[in-house]
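Removed from the display is one protein chain of the complex; every other protein chain stays in position.
== chain A ==
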Amino acid sequence: MRVRWDGVEVEAREGQTVAGVLMGLGVRSWRTTRGAQRPRGLFCGIGVCFDCLVKVNGVPDVRACRRVVADGDDIRPQSGAELPS
């Protein structure tokens, strides 16, 4: 299957999480914090810490470590606190 990361089409496999796809591409960070705009990516890996938030199909605050990709997903980095688009 194929998904889009920050506007670019990339390959993905069934069962992969968003974090699995991004880290497989060598991406380490896909969010900035609300306060100091510091980069964040995966931390706990099991849905506990909410550090790995990302936008999927226009919806922000999706945990990249928990969300399994679906064909055609539009995945974008998240900047601070975002509203759904």
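General observations
Note that a contact is a pair of C-beta atoms (placed from the backbone, for glycine too) under 8 Å apart; a residue touches a chain by one contact, two chains touch by 3 or more; residues count from 1.
The rule is short, and it goes like this: contacts and distances are computed from a predicted model.
According to its UniProt record, the chain left out of view corresponds to "Thioredoxin reductase" among "Oxidoreductase", "Pimeloyl-CoA dehydrogenase small subunit", "Cytochrome c oxidase subunit I+III" or "Thioredoxin reductase". Contact with the chain not shown here comes from a single listed residue; of A:8, A:36 or A:83, that residue is A:36. Those residues of chain A that touch the chain absent from the view are 13-17, 19-20, 23-24, 28-29, 33-36, 38-51, 53, 56, 59, 61-63, 65-68, 70, 84.
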